[in-house]
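With one protein chain held back, the other chains of the complex are shown just where they sit.
By written order: A, B, C and D. Residues from 1 in each chain.
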Amino acid sequence: MSFTLSPADWQAILLTLKLCSLTTLILLIIGTPLAWWLAWGRSRLRTAVQAIVALPLVLPPTVLGFYLLMLLGPQGAVGGTLNQFGLPHLAFSFEGILVGSVLYSMPFAVQPLQQAFVTLGKQPLEVAATLGASARDRFVHVTLPLCRGGFIVAATLSFAHTLGEFGVILMLGGSIPGETRVLSVLIYDHAEAMNYAAAHSLSLGMLVAAFVVLFIVYGAQKRFDQVKP
Amino acid sequence: MSFTLSPADWQAILLTLKLCSLTTLILLIIGTPLAWWLAWGRSRLRTAVQAIVALPLVLPPTVLGFYLLMLLGPQGAVGGTLNQFGLPHLAFSFEGILVGSVLYSMPFAVQPLQQAFVTLGKQPLEVAATLGASARDRFVHVTLPLCRGGFIVAATLSFAHTLGEFGVILMLGGSIPGETRVLSVLIYDHAEAMNYAAAHSLSLGMLVAAFVVLFIVYGAQKRFDQVKP
Amino acid sequence: MSLTLDFRLPREQFTLNANVSLQSRGVHALFGRSGCGKTSLLRAIAGLEPDCQGQISFNDHHWLNGKKSLPPEHRRLAMVFQQPGLLPHLGVRDNLLFGYKRTPPARRHMDPDDVIKMLDLSALLTLRTSQLSGGQAQRVALGRALLRSPELLLLDEPLAALDHAGKAEILPYLLRMIRHSRIPVLFVSHHLDEVVQFADQLILMEQGQIVSAGPLQSQLSRPEFARFGALSVLACRICHNEGAMLELALGQQRMKVPALPLNGTECRLRVQARDVSLSLNRLQDSSISNQLESRIEAISPAPHEAEVLIRLNVEGQPLQALITRNSQQRLQLEEGMRVFAQIKAVAIH
Amino acid sequence: MSLTLDFRLPREQFTLNANVSLQSRGVHALFGRSGCGKTSLLRAIAGLEPDCQGQISFNDHHWLNGKKSLPPEHRRLAMVFQQPGLLPHLGVRDNLLFGYKRTPPARRHMDPDDVIKMLDLSALLTLRTSQLSGGQAQRVALGRALLRSPELLLLDEPLAALDHAGKAEILPYLLRMIRHSRIPVLFVSHHLDEVVQFADQLILMEQGQIVSAGPLQSQLSRPEFARFGALSVLACRICHNEGAMLELALGQQRMKVPALPLNGTECRLRVQARDVSLSLNRLQDSSISNQLESRIEAISPAPHEAEVLIRLNVEGQPLQALITRNSQQRLQLEEGMRVFAQIKAVAIH
Partner (left out) sequence: GERLTIAAASDLRYALDDIVAEYRQQEPDARIDVVYGSSGKMTSQITHGAPYDLFFSADIRYPQQLFEAGLTTSEPVPYARGRIVLWSTRLDAAELTLEDLPELDLQRIAIAQPSHAPYGARAKEALISAGVWDAVKPKLVYGENIAHTAQMVQSGAADIGIIALSLALFPELATDGHYLIPEEGHQPLIQGYVTTQKAVDKPLADRFRRYLQTQAAHGILDKYGFTLE
C-alpha cells in the first residue's frame, strides 16, 4: 500500500485542519463561561442546560444535520434572514459546517472544562480573592494555570471530535471540494468510488493521528491530575 | 405537521431499540472489567488502552465503518473465518452493526464506569475485605450498589449514543429494513428522498427522547453524587 | 478597630446569627464546638458567603448592607484558612507576594523582608509548595496574609491540621507575628488551650449563636467554660528575664518560672485549675516554689462530684483551683479565708 | 498471640522496615510522629498493601510469605480505620452485621446483642449512616469490627478525627471494649496521652523504622519519650470503690482519687511528670492529700534548661517528676534520697 496523497486529498486535509482549529477556538471562547456557569451557577436551569449541551453526544448526527439544514438553508429562519439582508445563507458552506461543528463538539469542550473547574474547587479562588485579586485577575492568574490540564483536554477533544464529524457535514455541507469536503466525507467518497488505496491512506493517517492525540491527552490528564491542589 | 408513523418507521424504531438494548447489555458486561482495570490496574499499558478505548470518540465513523467492512466482510479476517466454518460473514447483518455499535459506544460505557470506580475509591472495598468479603462479594455488595449512579450513566449513555450512530451503520449495514435500517439511517433516507414530514416526526421524537434521557442522567448524577461516601 | 456584625446566614441545621460589635484592637478569639459556625462567621466577614444578609461594617466601611456585598478583594482583610491553601502553580516566593503585589504601594504597611525574617522563611523562598511540610506551609500562608497589609486578619484554626510537634513548630511564629503586627485579629479555635495564648477578647459560639463576648479573664471564669477544663490567666509584669528562669511580679508578690520566649514587660500566665493546690501555711521543704497568698472568693461544685472549684483572688486577679472535696473538708476551707496557692513553676506557659 | 513481622514496603520518602515479633496478648500501641509509617504498617498486616514483601505470620498462619500474600478476607483480623468507613448504602444494622454475616457460625465468638449493649448502639440500629455523629459512627465501626470475631484487632487512630468532646464521648466505649473482648489489639496513635490509657506494650516508630518495642512502663522512661511530655504509669490495686472517691493501694501505700468508671481490681494511673512535686517531709496543711514515699533513682536534664527530670522508685514502680533546677538545689535533692512525691488527686486519670 502506498501513501501518496492527491492534491484533492491535501485540499481536504487543509480544509479539515482549518475547520477543526476554528471550531476549537470558538468552543474555548464560548465554552469557558458556559462551563463555569454549569460548574458554579446557582440557577435551577442548570440541569436542563447541561442536558442540552450534551444532546449532540446522543443525538444522531442526521437529526442535528437535518435541523441545521432546515434552519440555515435559504428557507430556514437563519438562512432566510441572512438572504433577506443580501447575505448568503449557510447551508453547504464552510460557515455552515463550522456552526454545525461547534454545536456537535460542544460537549467535548464544555464537559472537561466543567470537570476541571469543579475539581479545582473554590478554595484557590477564595484564597486569591481575600488576597485582593479581582475576578478577572483570578481567572487569568489562578483558574487558567491551575485548569491548564482541563483546557488542554477540552481543546484536544474538540479538535479531535470535529475531525471525526461525518453525518452532520454530509447533510449540512454536502461534499463540496475546498468548502465542505472534509476528510471524513472524502474517505467515504473514496470508499464509494472503490478507490481503496486512497481510503486506506487517509484512514490510517487519521487512526494514527487520533491515537497519538488521545495518548497525549490521557498522559497529560494523568500528569496534571497529580499536580492538582 | 403530523406525527403519523408508517409501519416502516415502527419497524426501524423497534430495530433501533433492539440494537441499543443489546449494545448496552454487552457493553456493561465487557465494559465493567475493562473500566475496573483502567481505574485500578497497575500496568504501563493503561494509557495506551485508554486511548484505544477512546478512539471512537475522535475517529470519523467512516474510518471505523470502512475498516469494519474490510474486517467483517467475506474477504476480511473475521468474516472470512466465519465463512470457512460455514457461518455467514457479518457485513450487512444485524450482528455486524451490533459489533460496530459496541465498538463505537465503548467509551461511553467505559469512561463513566471508570470515573465511578475512581470516585468510589478503594476505601469501601478495603473495609469490606477486612470484614471478610471476597472479591466477588465485594463487587456485588459494595461496588454495584455504591456505583449505581455510574452504571446508570454508563447504560444510558451507551444506549443513547448507539441511538445516534450513523456513519458506521451507513457503511456497514446496507439499510436492510428490520435488520440494519435503524432510525438515524431512516431519517437520512427520508431527508434525501425529500420526505420531510417523516424526517421531522422521527427527528423530533429522537430529540425529545434524547433530551429526556440526558435530563434524567444528569439529575441522577447530581443526586448520586450527593450520597457518595 | 470597629467591626460591627449584624447578619444572618442560613446553614443546614441552623441559621447563623451574628450580632456583635467588636471595638478593641488585639486578638478576638472565636471559640466553640465543631460545627457551631465559626468558619461560617469568618467566611461571611471575608465576603465569601453569598447567602449572607444584613450588616457588616468595618471602620466606617460598609462591607455588607442588606444583600449588597462588597467583593472580598475590596475588603481590606486577609484570611488564613484551616488548610494553608497555597497556590500550587506558584513557588513559595510568588505565593508570599501574591497579595503584596495586589496592594497599592501607598497602603502597604508590611515589608517582605521583615515578614520573611520574622517567620524564618528565607530558606524556603525558592522551593515549590509541594516541597513544604505542613508547618512550613502554614508559615508561608501566614506571611502571605500579612503581606497583604490587612486592616483585619482572620485566622481559621491555622493549627488544626498539625500534630503536637507541628504545633510546637509554628506556635512561636504565630505569637511573634500577632504581637509584632498589631493588626486586629479574629482567631478561630475549638481548643481552649490554644485560644488563651493569644486572645484578649473571647467570643463563645454555640449552634450558630454568639453566647457571650468579652475580655479573656472575665470570660474564663464563666460557668460555660468550666466543662472545657477550668483555667485562669494571670497578667504579670516581668522583673528579670535572665538565664534560664524568669522572674515575674504579680502585685507585691513574686514568681519564678522557666524562661519563655517573651518580649516586652508584660506577660500572661495560663494556669489550669487542676495545677493549683492550696495550703494554709507557706510550704517550706517542697519542690513547689511559687506560692501566692490569696483569698478564697467562692467555692462551687465541679463537674466531678468528688471535686470542688475554688475561686481565688490574687492581687485582684481571678485564679481558679480544682481540689477534692475531701481536701476542702480536711483543711476546712471557706469563703473569705486566706490561703497559699501553689503553682508548680513548670506548669506555667 | 504470636505476630511475627519481617517485611519491607517501599514508600515515597523511605522504605518501611518492619522487623518485630509481638508475643503477648493485650494492647500493643504503635506510636510515632505523623508520616512515620504507622498506617502503612497496619495496612500491610491487614493485607491491603500489594507492594509489601517478606514474612508476616500470625499464630502459625503464614499471611505473607515472600510475595505470596493471603487476601485480607482470609486473614482473621478486623481493622478500624481513621475515618469510620461505614458503607453508606447500608443502614447501621447492616453495617454492624456486615462482617458477622461473613464469619462462619462456628468461628463467631462475639454476640451482636452483647456488642450492641456494650457500645450502646441499640438506639442507632435503624438509622442511616448519614444520620450519625462522628462519635456514633466510630462506635458502629468498632462494633462492626468486633462482630467479625477477629483474632487480631487493628485500630488506626480511631479517635483522631474527633474533637475534645467527641473523644470524651467515645473513650469509655473503647476502653470497655478492649478490656471486655480480650482480643489482641494493635492500636495506632500519635498522641501519647491516648496511648497510655490502653497500652500494655509500646512500639515506637520513626521514619519507617521500629525504634523500640517493649512493656509500657519501661518504654515510657526511655529518653525518646521525654520530648512528647514525660509521663509515668502506676499499676495499682483497687481497695474501695464506693461513693465519689476511689481508694487505691500501691504496695503498702494508699491513695485516694476521684472515682473513675473502672471494673475489676486492677487499675492504671497515668501521671504526668509535671503534675508531681516533691517534698522532704510529709506535707500537713496542703490540699494535696496523696503523698507517696519514694526514693530518687536518677536525676537527668529536661528539655527546658531550667528544669530537671527526676526518676523515682515508688514501691518498685518508676515515677517521673519534673521540677525546676532551683527547687532541686534548694531542697538539695540527690540520687538515693528518700522524698515524698505529691500527686494532686485530680491530676490522675
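Following the convention adopted for this analysis, contacts are C-beta pairs under 8 Å (C-beta built on N, C-alpha and C of every residue); 3 or more make two chains touch, one makes a residue touch a chain.
Quick caveat, the model's predicted, so the values are computed rather than measured.
Here is the thing to keep in mind: the chain we left out touches A, B in the whole complex.
Considering the full assembly, B:A91 is the residue among B:C20, B:A39, B:A91 or B:M206 that touches the omitted chain.
Considering A:W37, A:Y67, A:F92 or A:F166, the position touching the chain not shown turns out to be A:F92 (whole complex). The omitted chain makes contact with just one of the residues B:E95, B:D137 or B:D189: B:D189. In the full complex, chain A contacts the hidden chain through residues 69, 73-75, 79, 89, 91-93, 174-178, 181, 189, 191-194. Residues 69-70, 73-75, 79, 88-89, 91-92, 170, 174-176, 180-181, 189-195 of chain B touch the missing chain (whole complex, contact as defined above).
The criterion applied here is as follows: only the chains that are shown with their structure count from here on.
Our note on geometry: chain A versus chain C, Cα centroid distance of 55 Å, whole angstroms. Averaged C-alpha coordinates give centres for chain B and chain C that are 60 Å from one another.
Arrangement of the chains shown, judged by which pairs touch: one closed cycle in which each chain has exactly two touching partners.
The complete set of chain-chain contacts reads A-B, A-C, B-D, C-D.
Of all residues in chain A, those touching chain C in their complex are 123-124, 126-135, 137, 142, 145-146, 227-229. Of all residues in chain C, only 33-34, 134, 163-166, 190-191, 228, 243-245, 256, 258-259, 274-275, 277-281, 283, 285-289, 304-307, 321-328, 330-331, 333, 342, 344-347 touch chain D in the complex they form.
By the touch rule above, chain A contacts chain B in their complex via residues 47-48, 50-52, 54-55, 57-63, 66-67, 69, 108, 157, 160-161, 163-167, 171, 183-185, 187-188, 191, 199, 203, 206-207, 210-211, 213-215, 217-219, 222.
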